[in-house]
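Just dropping this structure here.
For this view, one protein chain was removed and the others were kept in their places.
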């Protein structure tokens, strides 16, 4: 079955809504990408907030419009705080998004993410290796790199979506977004984006933000993927390498839609 | 009573002194803004150092010229380390500055910051919501955003200054710096600064650095606010958006005064 393409009207609308509604995104993410994640959300008009203490995270995820759980630099203490935040988010009907960084390669986070699958994530965003590992299929990778193309992990993504009720985005050269029945594909972006730390993690934060928007979740999440790929493509043209890509990318996110 | 304006001679002098004296600023700050805070201080010629272990923080705050306490990503463990560092700073007469990020919205940090008020901060820097919340006045906000103008929080700032002995800076479109009796106002800057994570937190670090300078503290802290607003205004002219603002802002801080 051929995946559908996303009507650009949807991503333009999502972009507009991010700016208008400015969803408050509670980010429990890894140490490496905190600043970039916050700046990506701010560039899009969303409101990031990083709250990590167990009790505070529990309180905050009920107030926030969306919650992001990224296990990149997981510790026992953070796992407990994340668990508490998710339970509180669920009680408050705050949608939460899972980024299963490097799942499969490492035992503790793999077990933790497996546990989380039963807690009704709104969205899961990972690369092919991570989605394969999370679905219990052979694949794996080394750290955050992925050696599988996103298409190879699409069956795993569909299975995960059916199992958890989440919309699953498996991203790479082409992104696939599936609710287990219908699938959308998004192309664009640039390989230079893999030479900059945090582009995937920041995408998960934008996915989380888009889960707070009204309208169909699958289209909103596909819009998040398209917004990031488009800004990436534009930024590459302004860049002399991975260093100048970062400011150009944030500028493109802030300008995005204005030039379309 | 109309706030006074700051004589530009003062901020030019403070800038010169930051470069000459290069105060060692012990930053206990949040996960999101560590790099940017360090780079802001380095650009101005100050020496940042982030030391967080309880015992080491206690030892270091006695050596440092200034201490910054920012509760953005507070945990129980960090709260204990901060408390120890403050007590040690007070014994060594190291001035310490409080940035009460998102106080009011979250219970744990609100209680913690209330406790700290009795420990003789040299300076407190926050946005309107935070200063209102810290003073026990109605206001509040969502996370680090503020919905109140700084002027609305000036009475709260004045009360806090009188209660604690600190110079209080309530910052926003216009910054107000008060010792509870006399108040200075600083205008300038640009709304783009609110689309970049850490500009407020980095300002608090510069306030901390300026607390280490000789001369009148109120004028030194107002100078910190003016230095940051001026660099912001200049950087915006060199920027195509929030991404390119960051390098331009650091360049402007490093060049600041040279072009005046």
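Labels for the chains are A and B, by order of writing; each one numbers its residues from 1.
We take it that a contact is a pair of C-beta atoms (placed from the backbone, for glycine too) under 8 Å apart; a residue touches a chain by one contact, two chains touch by 3 or more.
Everything numeric here is computed off the predicted structure, so don't read it as measured data.
Remark: the absent chain touches shown chains A, B in the intact complex. Within the full complex, the residue among B:24, B:106, B:186 or B:210 touching the omitted chain is B:24.
Looking at subunit B, the residues touching the absent chain are 24, 31, 34-35, 38-39, 42-43, 47-53, 55-56, 59-60, 63, 77, 246-255. Residues of subunit A that touch the chain left out of view are 30-33, 35-36, 72-76, 102, 105-109, 142-145, 194-198, 239-247.
Note that only the chains that are shown with their structure count from here on.
The distance from the centre of subunit A to the centre of subunit B, with each centre set as the mean of the Cα atoms, comes to 32 Å.
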